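With one protein chain held back, the other chains of the complex are shown just where they sit.
Each chain gets a letter, A, B and C, in the order it is written, and its residues are counted from 1.
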């Protein structure tokens, strides 16, 4: 780290972010849900499933940044309304992505946590805009970004007056092709020594393969992460996006149990 | 390339982009100017110097995406007004970056070419917004983006109805630290076989070292690029940003002569 | 993986490698010791310390592949004799690197496990030579090598008639500079689904920072690795190589306890 004084690096007490009845940065927080909100049935059923399995929050995208302009771009406002219904049904707070400065004010009416996606990590206009809100921000690491650049992006938000930033490691781009990206697990202990902000991991986008999600989630617990965000779909084979990396409710439920007992063990043995 | 039908890949005639009295995609276009507009004097003097040396257009940033929130963020509207004055003085068309969807309409009143920076290459909201304008778009490659992803971003603009996209290779992020980034010179012939859009290179951001700019610019000519965009400042030692990679007017002038004769030679020997 | 039939990929029973009285691929194996053998005192004292803390084997380099020709290149034969003494004192099997085809026969007289270092992963002559021995081979992943290339290197050894290959993930080279390399933790579950060979991790070379070793080792346990290899020196501040990433005996001892209880917990909860 260069010799810079960032609020993110200050020797503060650990930041605990409060979201509804739950927290991030204190215990182990599991956020689960579909890549994108496809329709009401899919979303509500998935919400119920992840709630039952013990998730703390729900994720789901209404605005989807997609490589191709001809791919599904998300349901927009309609999607946000479905997410609101999912929250009413299950009580789970909603984490959803915002991708345009103009959308920030009204997306805040539906979201409990605003997500800044990897491709927008250095969209500084957007960072400034969400820094003005009073919603917690889940800031994904850009897939080509150093830890130092990432912390500077968190600083844009903190500098705007919003103290509630959750860092999310989601894999970086490397030459390896067996996985979609390379999960930088070292970022977890590295950030714990650098910043007071909580750090979670996204094993779904990192691995891009369903079969690796559980092992990576358990590794995240052992490495001291504050949580995970995972893709779950009531019917992965029918998911519009990311089906290769999406867990079924059954797979998620098994993993949740393992996560909970491991986290309890780790907490006890400290 | 996946088996996708992109307008960018269509077997069209080569796209020639018209900007004021000049063109990109036909001959060799040199765009030069400071990293950022700092004040009127610096900007006008630099504009005159690059004009005299033979540049075809002027670059200059009024909105600066900076790693740190505490770094100079650009002069905004005031900077655009200075750029307008530089155009009036020299006749050079202005290339300037836009970083927020909300700014697109009014930045169009000042810019001749809108630049999408590397960090915003996959800011799809911004791509859609500039796709609605009738200004040429200089689309920089994201520093971690594949050629395929880049062409898909061009497609967002084309799909919006704007046919005038200029691709700009500006170095990709690798493990090498001697240079700021690694100029992917192969992208030039690769894009020439893939797309009808013109491709230019930015040796300044790629190399991050003044001493390498000329050799890379000549390599770009020989590889068949449609132009270069280079950082020039009337007094590099005093530049607010990127001073290590900025040419003085004298250095630029020497390089311009070499570029012109080499391009003429290449054109003749085809 | 391309559609190739590698012995390494065959649907065999899990390979368990026997080394003296211990095994790799069955339980969790901890290999510890100094980067290089510097002298008898340092080596024997470190050996005793890691033995007491509960290590299963000892590592130590007599031939050091160094970036610069003017850096310490290792003690060679003298170093191997010291390692032999360390084994006699502690009973710990010795893991040591071989870097030249001509040295293989006589290094076998001292080593219990031959290490192929990251820089020699694709030194195919060396792989063929160690494939002819009957010593277990610890094959480090090249820092720029894909999992597929790595498995092909294991195949060179297996094809030579030596079935005892231990794969060691030691971090890959990426753009991140906070850590020395990026530990590819996903390689652990990936290899478990691809090959019957055991996979261990080297958090010392991956992180390059002492403060991250414990968290990464615990992550390796949780991810299902078969072991770790870590650098320990009786006096890290005086180590000739890698002092930034070397644990003291005290730090190693604390970590060992955590590793053992976590592994026991993971084994029980399966």
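What we mean here is this: a contact is a pair of C-beta atoms (placed from the backbone, for glycine too) under 8 Å apart; a residue touches a chain by one contact, two chains touch by 3 or more.
Since we're looking at a predicted model, the values are computed, not measured.
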Partner chains on view for the chain not depicted: A, B, C
Which of B:16, B:108 or B:223 contacts the chain that the document leaves out: B:223
Touch with the omitted chain, as defined above, among B:94, B:166 or B:188: B:188
Chain not shown: contacting residue from B:52, B:88, B:176 or B:238: B:176
Interface residues of chain B (partner: the chain not displayed): 1, 144, 146-148, 172, 174-179, 182-186, 188-190, 192-193, 206-207, 209, 211-212, 214-216, 218-224, 258, 261-262, 265-266, 269
Touching residues on chain A - with respect to the absent chain: 173-175, 177
Residues belonging to chain C that touch the chain removed from view: 4, 65-70, 73, 99-102, 119-120, 122-125, 128, 142-144, 149, 152, 155-156, 159, 173
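Just so we're on the same page, only the chains that are shown with their structure count from here on.
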Whole-Å gap between the CA centroids of chain B and chain C: 48
Numbers and ranges of chain B residues touching at least 2 other chains: 173
